[in-house]
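Got a structure for you, written out below as structure tokens; questions coming shortly.
A single protein chain has been omitted from the complex, and every remaining protein chain is retained in its original position.
Now for chain A:
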Amino acid sequence: MTFSESEQAASLLSVRGLTKLFGDFAACSGIDLDIAPGEIHALLGENGAGKSTLVKMLFGVLQPSGGQIVWQGNPLTIGSPGEARQLGIGMVFQHFSLFEALTVAENIALSLDPKTPLAKIAEEAASLSKAYGLPLDPYAHVADLSVGERQRIEIVRALLQNPKLIILDEPTSVLTPQEADRLFETLFKLKSEGRSVLYISHRLEEVRRICDRATVLRHGKVTGACDPRQETPASLARMMVGTEVAAVHRDETVALGDVQLDVTDLTVKARSPFAVSLKNISMRVRAGEILAIAGIAGNGQSELFDALSGEYPVADDDRIKVRGKSVGRTGINGRRLLGASFVPEERHGHAAVPGMSLTDNLLLARSQPDRKAFLSGGLASIVRSGAIRLATKRICQQMDVRKSGENPLAGSLSGGNLQKFVVGRELDRQPSIMIVNQPTWGVDAGAASRIRQALIDLAKSGSAVVVISQDLDEIFEVATNIAVISEGKLSEPHPVGSLSLERIGLMMGGIHESHSIPDAMPSSPEATHAH
């Protein structure tokens, strides 16, 4: 690739042929990228496209295997995050690196010169956060803050270094729509000061809304560079995914049957200081219904899943009823035997053991409900590997699980394929209740649409489905009813057509059933999405 001298000189940062190899696998290969001063540049791509690897190289966390980084016209190597900060590159990671037990100011101090007094840091942080519209109390403990506020700490921490380029990795994935709007205002202010922003996302709408230019990655290569405002979400998606993604099809006329899952006034104390207590949660899910539980991460979703699955049974047996039977004190296998099935959020080390084969991971969830088919020898419980291998094969075919070899380790599958397997493992039982936490978290678009379709089809065949999700697009795609969880409290369910995106956003932010906020005109999600 040849670029004119002037173009390189005008760029704040340009990258030529940047490559990163992990063994034989090229996470990034021959990446070219130019960021001009004062622009918001989007880096688009699906999970696993190489976005994070690329920015880690730009921030000095990883060393490139080949290629060149040019900063303000000077070719250089960035050996460490410290060097990157010195150059004027700031980074806000997707997973925050904050100590929950420390205050905001203490957390900021950790990344600064140790001689700076804490009071001065607190003062600077407070004034910066005010100037950029990021309200933050420097003496608050991180553990007490919402995810959005924690992100502000990371942003303020980056701004304190007076950077020329700020890299944000998937910043809105943890925010409510309102919090995201606020973040965008901050970004525009940074831009007006002549700073550049590298904005990593897979959300097409917001990229079209705020970014000046976009670079699209797929499988570690640049597949397009464009002005996102000139593109449609569909054309951006094509660049990202490579093919058209099958639209999820839903039959609107599913008749609802009997109540399958009945939770009444469930209260569970937090198990650890950083966990969330569940407060008076009630819900009833009927056959044929998909109840989606929306909410921002860390508002009690995993605690609710633990209580519903029976991994952590609750004290009062009658609080949870599965198909009419009280199961509060019953463990997970007892509930599975009654026809319930569960897909937890974390694939590695919860839904599956990464170091074990797929057949072993099949047995993991089904040793008791399918005891007759998979075990023999009475009390000795000898594993019937032949039957398990057949069932594994069946599931992989049904869910189109792509894998290398007959029976690979679960950890060797990509996130999307492992998730298809984990969901398929439960669908294969034809459960009458299915409870899924974040069904398509970190999954590529093709796998996500397949999983969503499978959930819709399951409900149609007469099962009750609970989908706990942070992804509002997903919720509008699959749900019949929507409830919102916030600080361990669950709202009343609302039929999907009666809720606007804005209203859900307010509920996610903790404003519950407040009648002072008039419901916007009942509108379809498409209408609220397209700007």
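One rule holds for everything that comes next: a contact is a pair of C-beta atoms (placed from the backbone, for glycine too) under 8 Å apart; a residue touches a chain by one contact, two chains touch by 3 or more; residues count from 1.
Simple rule for what comes next: contacts and distances are computed from a predicted model.
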For the chain not present in this complex, what protein name does its UniProt entry give, out of "Simple sugar transport system permease protein", "Carbon monoxide dehydrogenase large chain", "Spore cortex-lytic enzyme" or "C-type cytochrome"?
"Simple sugar transport system permease protein"
Residue among A:L278, A:A351, A:I475 or A:L490 touching the omitted chain:
A:A351
Identified contact with the non-displayed chain, of A:S65, A:Q161 or A:S326:
A:S65
With the missing chain put back, one of A:E83, A:E100, A:D212 or A:E311 would touch it. Which one?
A:E311
It is residues of chain A that touch the chain not shown, namely 22-25, 63-68, 75, 77, 309, 311, 331-333, 336, 342, 344, 346, 349-353, 355-356, 360, 363-365, 367-368, 375, 380-383, 409, 412
